[in-house]
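One protein chain is absent from this view; the other protein chains keep their places.
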Amino acid sequence: MSGSSFGKIFKISTFGESHGKGVGVIIDGVTPGIEIDAADIQFQLNRRKPGQSDITTPRKESDQIHILSGVFEGKTTGTPMGLVLYNKDQISSDYNAIKDLFRPGHADFTYLQKYGIRDHKGSGRASGRETSARVAAGAVAMKILKEKGVQITAYTIKAAGISCENRDLSVIEHNKMRACDSQAAAKMEQKIRALAEEGDSAGGIIECIATGVAPGLGEPVFEKIDAELARAVMSLGAVKAVEFGLGFACVDMKGSEHNDSMDSQGFKTNNAGGMIGGITTGEDIIFRIAVKPTSSISKPQNTVDVSGEEQIIRTEGRHDPCICPRIVPVVEAMTALVLIDMYKREAALLS
Amino acid sequence: MSGSSFGKIFKISTFGESHGKGVGVIIDGVTPGIEIDAADIQFQLNRRKPGQSDITTPRKESDQIHILSGVFEGKTTGTPMGLVLYNKDQISSDYNAIKDLFRPGHADFTYLQKYGIRDHKGSGRASGRETSARVAAGAVAMKILKEKGVQITAYTIKAAGISCENRDLSVIEHNKMRACDSQAAAKMEQKIRALAEEGDSAGGIIECIATGVAPGLGEPVFEKIDAELARAVMSLGAVKAVEFGLGFACVDMKGSEHNDSMDSQGFKTNNAGGMIGGITTGEDIIFRIAVKPTSSISKPQNTVDVSGEEQIIRTEGRHDPCICPRIVPVVEAMTALVLIDMYKREAALLS
Amino acid sequence: MSGSSFGKIFKISTFGESHGKGVGVIIDGVTPGIEIDAADIQFQLNRRKPGQSDITTPRKESDQIHILSGVFEGKTTGTPMGLVLYNKDQISSDYNAIKDLFRPGHADFTYLQKYGIRDHKGSGRASGRETSARVAAGAVAMKILKEKGVQITAYTIKAAGISCENRDLSVIEHNKMRACDSQAAAKMEQKIRALAEEGDSAGGIIECIATGVAPGLGEPVFEKIDAELARAVMSLGAVKAVEFGLGFACVDMKGSEHNDSMDSQGFKTNNAGGMIGGITTGEDIIFRIAVKPTSSISKPQNTVDVSGEEQIIRTEGRHDPCICPRIVPVVEAMTALVLIDMYKREAALLS
Partner (left out) sequence: MSGSSFGKIFKISTFGESHGKGVGVIIDGVTPGIEIDAADIQFQLNRRKPGQSDITTPRKESDQIHILSGVFEGKTTGTPMGLVLYNKDQISSDYNAIKDLFRPGHADFTYLQKYGIRDHKGSGRASGRETSARVAAGAVAMKILKEKGVQITAYTIKAAGISCENRDLSVIEHNKMRACDSQAAAKMEQKIRALAEEGDSAGGIIECIATGVAPGLGEPVFEKIDAELARAVMSLGAVKAVEFGLGFACVDMKGSEHNDSMDSQGFKTNNAGGMIGGITTGEDIIFRIAVKPTSSISKPQNTVDVSGEEQIIRTEGRHDPCICPRIVPVVEAMTALVLIDMYKREAALLS
């Protein structure tokens, strides 16, 4: 039932799968009078698209945005924006070899269980391509957030077992990993290339920081800012964990160590990661997510076919050996979608 | 705006704060004809209530459940259940000393930022007492889930720096920590008592397993089973992180290691923790949460008052030195609320 | 599923039935800092309660409001308000005679069809008593709307076949019918008394006017102001029709007659009833509803019992021979709930 909408006021609804005619999104609740053009959206889509570098999939996708409604003479009208990205023609024969096989780590098995439909062409709705609709919607959210002084930045801090040693946000867009440490990035790339040659893949950790966020955002007791951000990023196929502020590290601390105390200048630390009681403090929002190693690998794996017979599968095709660089803009988009909705909800509460 | 409801079909709405007349919940969308009595609910509330042992707060709360509607001759009618727990009279003078101070790690500051209201009596809506409404609703969900063969069990696996060495679910309700290892539990208790004497507190990790869950549950692309579970548990005040299956450990693995392959008997491993693509596989759902050390400690801490003046605060009163034992039934309740809703949503999709 | 909530931002969830422990409502999304006390709510409840006059049911109900949460030192906190009205002990033997019979015009048959539960004590959730929760919530909405300059007034314009000849709002609260014409009211009362003596009942028409409403409210294309108001009042058990502005009379007019033209002073007419394209114009909102004759009558009627056997039924007990006077505050409450939500939604859109 109806899991393809996100947000309460700035609300998006998405459609589309990898093998169909296209993917798209309707954004309802857009502030009227905001200047927007297709280039604002295209910029973010280009950060997500395949083929950016030799460590992303060389697969070609048409990621050109089409704005079908909701903008008049360069400004949002306040009515729903309809955005579409048309798919290029898919060569369905690519998938014939695995037509009846469940790819390990893929949603083939669970989609069949849920819907009773075996849609073997690409990953259908479970394809990463679905996230381009999120990125498009997030780009619109970011335009409005920017006017409020909010800046959202995500980046790789670990991949293929290699961690960033420092956090230099200026280098993120200058290395293929979108990592915050150029030297670590170089090592990650090297390691990932080696894994790709083996027909294998790597995971990593993405960190996201939002600065300039007003205090007072978040809707207790169920729709707290951290609860909503967690949901937002956990709804991405490759994400297996999320932590805020010090995250799991807090469990070994004493209360006297973990509590963020205050002085006349404000909070002295930000162990909490920008929220207390599910409401923003005005400090930076900081969280990290675990990105699993890409499921699609060309190494032979054990599996079964739809009739339960054991089989060996090799997922040929061109897959990202590590999804980290391309998930960065998606994480930013999901963060933007949560924040814009929370700003609007706070305005509604107080009015 | 309206953050006090949870669930789409089996939908709960809660109210109440620690200092008011009571806390409660309306459950809408309850399957009609389910046998239920107050004892089913009271049993779970007793697992959450204060004063269970010498390592929980000795504070007295009346946790007696009152069913105001929705049950007729011992069975649910399908109309909303109204459940209330009345508060005992609070001695408001208890809080006079900290009337104008922001307690570190507490939501005092953020609630004032959000609502513009300084409600100093207890933690108001941010009080842990709010979770008793969730436990009551969860108990009703569990009754229905039980008929579907679902069993949910949460337990402490780490606290105060001490980890369980084995996972023996039979001992959980037989130690004060609700840990899955009796020996580790004894050490945890000892360590926590020592911290309490220092006026300090400890954090920990809770693991939760749901068995017997049907495959096919979860609503892509935004309301995936893991996204909804993450939101559910991240909406608890003390929780700072959540991970599914191998969680953060997956980031250092190769795809060939992490993918759960299948043979004719089904999945050979469950690294994913019971879901792929946000839909249940039929394997056990497994996740872990990070519980921060209790914010309320009697050790002196630096803070400011509402006018920004620096002050020293000592949060007197009787607080849990470690929230782990009492959060266990709350985690189970939130899990039950997600699962029952997903069962009903799947039925709606297919009908 | 979950039909007991109303509103998106200022959101109410209700529970309770006539035979249970009580009825109540949670109001989520209340503007913080609004002065409110129980008397504000009680005033409206008293306008709805039974036993107001000799042409309403003499049944005794305890309509005393209890505020369980959401108010601190006389002001709303912005957290959910929990409001309860406890039922008086019901003498269930009252209903034994009709235990197995379907009362004509009553929801006995349809509730059994829907829920599979035969709850013969009173009308359960379908009882008019359920509307007291709406009135309580509406009273809170009205407090906030009053600060925005909105005034909502409903009144009987026709009952028992007798129409008001003039529309004098000053007399509404001074006659038992809450009609806008004292002389017509006197005739209505007389006619209704005669019907009551025959064991029969009467219907009528209620008109509602909201003045001082800002232009720009309503959320096309599905949640237009008229669509939401229609839903609000059609959700009352006795209402069978609703019309806005000239309503059904417009069908015989030409466009040139029906269109409200403008001059430099604004709209010259208000045939539309205060909205165009589902958005308020700033003119008075005007609508009318058809109230069916009370279903509960003591005259013998043909019916069947739960096993399908034909029976004669006499609904003894003390029922309103005409529901018009008591539905007036309920219509006002529903109108207030729609308007407050729309004000908040407009604020959210523009922010």
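Before moving on, here are some points about what is shown:
When the chains are written out, they are named A, B and C in that same order, and each has its own residue count from 1.
The rule we apply is simple: contacts are C-beta pairs under 8 Å (C-beta built on N, C-alpha and C of every residue); 3 or more make two chains touch, one makes a residue touch a chain.
Because the structure is a prediction, the values reported are computed rather than measured.
Here the missing chain is touched by one residue of A:K21, A:H174 or A:K268, and it is A:K21. Interface note for the absent chain: among C:D100, C:D168, C:D260 or C:D284, the touching residue is C:D260. Residue C:E346 is the one among C:D63, C:E332 or C:E346 that touches the chain not shown. Residues 8-9, 29, 31-32, 78-79, 220, 343-345, 347-351 are the ones on chain B that touch the missing chain. Although one chain is not shown, part of chain C still touches it, namely residues 1-6, 8-9, 14, 102, 104-107, 109-111, 113-116, 125-126, 130, 158-159, 161, 195, 200-205, 215-224, 226-228, 230-232, 234-235, 237, 240-248, 250-264, 268, 272-273, 275-282, 290-297, 299, 301-304, 308-310, 345-346, 348-350. Mapped onto chain A, the interface with the missing chain covers residues 1-5, 7-11, 13-17, 19-24, 26, 28-29, 32-33, 66-72, 75, 77-82, 84, 114-117, 119, 121, 124-125, 344, 348.
We take it that only the chains that are shown with their structure count from here on.
Annotation of chain A and chain B: jointly contacted by C, touch as defined at the top. Between the Cα centres of chain A and chain B there is a gap of 27 Å.
For chain A, residues that reach two or more other chains under the stated contact definition are 8-9, 220, 345, 348-350.
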